[in-house]
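Heads up, one of the protein chains got dropped from this complex, but the rest are sitting where they should.
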Amino acid sequence: MEMTLLEAIRAGLDEAMAADERVFIFGEDVGKRGGVFRVTEGLADKYGEARVMDSPLAESIIVGASIGAACYGLRPVAEIQFADFIWPATNQIVSEAARMRYRSNGVWGCPMVIRAPYGGGIHGALYHSQSIEAFFAHVPGLKVVAPSTPYDAKALIKAAIADPDPVLFLEHKKAYRLIKGEVPEEAYEVPIGKAEVKRAGSDLTIITFGLMLHYALEAAEKLASSAGLQAEVVDLRTIRPLDTATILQSVRKTGKALIIHEDGLTGGIGGEIAALVAEHAFEYLDGPVMRLAGPDIPAMPFAASLEHEYLLSVDDILDKLQAIAAY
Amino acid sequence: MEMTLLEAIRAGLDEAMAADERVFIFGEDVGKRGGVFRVTEGLADKYGEARVMDSPLAESIIVGASIGAACYGLRPVAEIQFADFIWPATNQIVSEAARMRYRSNGVWGCPMVIRAPYGGGIHGALYHSQSIEAFFAHVPGLKVVAPSTPYDAKALIKAAIADPDPVLFLEHKKAYRLIKGEVPEEAYEVPIGKAEVKRAGSDLTIITFGLMLHYALEAAEKLASSAGLQAEVVDLRTIRPLDTATILQSVRKTGKALIIHEDGLTGGIGGEIAALVAEHAFEYLDGPVMRLAGPDIPAMPFAASLEHEYLLSVDDILDKLQAIAAY
Amino acid sequence: MIVKALPVSEQATVLSSDDLRKMFEFMLLARLLDERQWVVNRQGKAPFVISCQGHEAAQVGSAYALQAGKDWVLPYYRGLGVVLTLGMSPEDVMLGVFARATDPASGGRQMPAHYSSRPLNIISQSSPTGTQVAHAAGVGLAIHIRNSIAREIVDDAIAWVSFGEGTSSQGDVHEAMNLAGTHKLPVLFCCENNSYAISVPQHKQMGVQDVASRAAGYGFPGVVVDGTDPIACYEATKTAVERARRGDGPTLLEFKCQRLTPHSSDDNDRSYRSTEELKEMRLHDPLHRYTKYLKDEGILTDVDEQALRARIKDQVDAATKAAEAAAVPDPATVLRHVFAETND
Partner (left out) sequence: MIVKALPVSEQATVLSSDDLRKMFEFMLLARLLDERQWVVNRQGKAPFVISCQGHEAAQVGSAYALQAGKDWVLPYYRGLGVVLTLGMSPEDVMLGVFARATDPASGGRQMPAHYSSRPLNIISQSSPTGTQVAHAAGVGLAIHIRNSIAREIVDDAIAWVSFGEGTSSQGDVHEAMNLAGTHKLPVLFCCENNSYAISVPQHKQMGVQDVASRAAGYGFPGVVVDGTDPIACYEATKTAVERARRGDGPTLLEFKCQRLTPHSSDDNDRSYRSTEELKEMRLHDPLHRYTKYLKDEGILTDVDEQALRARIKDQVDAATKAAEAAAVPDPATVLRHVFAETND
């Protein structure tokens, strides 16, 4: 059945709620309104407002109360309306959710999901466009998942809810309705922590996720038809824990790596991946490990001319691929 | 004149306050108590409680009010009692202080300093030991400074206060009284954004900062006497903006790089540095870029046996240096 | 202590007929300029607009009690009426709506309605709700520090900040009010309560009727004001301003308003408000109410109103035209102003 990324996430939430009465959704406008992006549309009607509950406008309590509810035994799915608004909840995420298990020596746990729509290209300006994966991928005790396809998204939201530990679940806003794909009717699984080679190739490796995955696939096709070179495209799907094995296996095969993310370059998750490759695939490298990322500015401006300048395009990727191939 | 790191910071604050009435200090226990580490001791007596003001126990307002005061025209020096407690202020730092200039197209600015004692080895356990540089080094619009010596610290705190933009100033708690050094009586400057080669060498490069700099220098001496190899030791001093030129110049010379930080490995600042080296010094590398860092756990436990296990030692560094040299 | 401000009819105001007419002008300008933004949005020329409609009385009435360019003002995104009263021009506003390079608030970098003006002491606003309340407390703190050092009131400016009732749930609002209460800082906390945070009604946001009831817990007065009555809003603000200038500390003003539009151009309020509710809401349009009051009092005639509308419409037309014609930001500038370009 064909679905958008957004519909796939909704379907996953729906199935998780149907299967387990402990699961509830808590966030701003998630109830009657069904979320500002409509991800939770219809769920309040189906499961009642107690299980699809509008929160006050306060992100720290959205996460903080979810932690308490998780300790009590429920399975909260907290929604942060835009990833950009997650910062007031940083302390609850970093100091609390991610450490409950470690600090109690394994006695308490914090099974909860925090959903956050991220990414730009929707005229969202500085505060409705950010990528936040790098910050949270640096937090031990937290898993960070960012699916790129409807197939992966539906299974991964269910896996996140079933996970015994806290999971930050990132949903690309521009991909929500843009990306469509087949989703099986029957049950299937995609495990957290596993990357997937979305396109096989032997000449170079692209490592990416989210909307950029789709741009990368397009650029890889163009590269194949224009230069006859085959790029292998690895979709991370999970940002932490990184699937180091899949990344290294691909780079050891191709000898060249390009890491792409929408987020700003400096301190982005690309650095971690480049460092892993540079250390553990050093002897296989036929060229420098390259990164292609957003500019180092506080975020994406509103004016179309500026937003466009910020965002990577398929052509930007293709240019970079050609440069790497030529190395 | 010999001073501890802590005394040097206090001396820098004192001079900045004497020179400019707009400078004031705002934080928990900074007044009568002189700060829980005594960094601001004596300053309330000297400059009055209005300029060395105890804040309520609330980090978001410590930073948030400082932003307002900076816009008004004062020069706030906010103190976060322990770096571990900075998270409630994340939103004010990331969304506000760091973006005031960019979002107003250069019309408003936010000249303020946030001082935060960080790092472990003082039986501080999970919440009084953390390193936080990686998170904030990913924030465009924010500068992150972390001096290792009294000489650098005194000049850099003054540079931070004089800077027209927000600066996060990290002070290593264990280094506070452990590290002593000469500080000139007369005025001198150390610019933000400049690393320094603290030990020259031609066989390999160590890139580090903070307490680890001192451990690295010790390990380098041991390596010299045991193996006759000369490690060059680069003290970053500023974490953002990184002094890429100094880093690359050294690695291009030695052909081998080891990046060391106390903070956990995955997503740490070492990844960014390794990525820069792997991309821009690729052709000079004689071996994989290596990182040595804390384990990927939520922070440093309290029990001495566990804390000790977390922390890198001079011997850990020496072992790694020998392994790299042997590559 | 919650004080309830008197309704307009019972109010003995110091405002002259001239003032009352000026306030009307600002309200009408705010309304017409706001409506125009929806038009350009529907025309596909502006991807996002957000309204002050229903809040004009609170905004114009309250801002009218401030000293533009002296007091420090931090209006949230609905504050079109505030910034117009303080002196921003319709063209300034429309340059933001069209995201033009000369938009004085952000050069087209921010969404519309993220106001900023250095000459008017309007501090640049962001999108995360409530952060500005902390900044206002910080301005108050800075004034307090300066005055403490001088041992006299060398600056009697105040900080005025606005936010919605939904935003009052944020921790930052609490921390800011607490700091202001502790040191009796010269801050006016203005809550524009339209009883919705996007789709979430007040009773799902808080367990009280009045946000103003929080002020007692910080040690300063909370005042509930009919936010559809510009005179009451002016008077309540004036009292609070005087108190703050004297060094007696903050006030929390709660203006009960109506949100006459959906939350923003991205919202559809029919999905969570009933037809009856939406109809009832219309009865509390502050502009209608004030128009009627002025006419009843003989301060405004039908002819005056028509003339004024025509004049303002021309103003809005001209502003729209000029702003639309202005240059878009040069893509190359996207990298500028991350840090100061000179050591200013």
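Residue numbering begins at 1 within each chain, and the chains themselves are lettered A, B and C in the order written.
In the analysis below, a residue touches a chain if its C-beta (ideal position, glycine included) is under 8 Å from a C-beta of that chain, and two chains touch if they have at least 3 such contacts.
Just so we're clear, the structure is a prediction, and the values are computed from it rather than from any experiment.
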Open item on the list: Quick check: which displayed chains does the absent chain contact?
Closed with: A, B, C
- [ ] Taking the full complex into account, find the residue in C:Gln37, C:Ser106 or C:Ser169 that is in contact with the omitted chain.
- [x] C:Ser169
TODO: With the full complex in mind, choose from B:Ala16, B:Leu43 or B:Ala58 the residue touching the hidden chain.
DONE: B:Ala58
Task: Which residue of A:Ala16, A:Val30, A:Ala44 or A:Ala65 touches the chain not shown here - done: A:Ala65
Open item on the list: Tell me which of C:Thr182, C:Ser195 or C:Thr291 is the one touching the absent chain.
Closed with: C:Thr182
- [ ] Considering the whole complex rather than only what is displayed, give the residues of chain B touching the chain that is not shown.
- [x] 28-29, 31-34, 36, 54-58, 60-61, 84-85, 87-88, 123-128, 295-298, 301-306, 308-310
Open item on the list: Tell me which stretches of chain C touch the chain missing from the display.
Closed with: 169-175, 178, 181-184, 203-208, 213-220, 249
Task: Footprint left on chain A by the chain that the document does not show - done: 21, 24, 26, 48, 50-51, 53, 55-56, 58, 60-61, 63-74, 76, 88, 91-92, 95-96, 99-109, 140-141, 143, 164-165
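In the analysis below, only the chains that are shown with their structure count from here on.
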- [ ] Select the chain at the greatest separation from chain B, using centres from the mean of Cα atoms.
- [x] C
Open item on the list: Can you work out the whole-Å distance between the CA centroids of chain A and chain C?
Closed with: 37
Open item on the list: Roughly how far is chain B from chain C, centre to centre by C-alpha average, rounded to an integer in Å?
Closed with: 41
- [ ] Would you please write down the residue numbers of chain B that are in contact with two or more other chains?
- [x] 60, 88, 91, 95, 99, 102-103, 140-141
Open item on the list: Can you pull out the residues of chain C that are in contact with at least two other chains?
Closed with: 106-107, 109-110, 126, 128, 171-172, 338
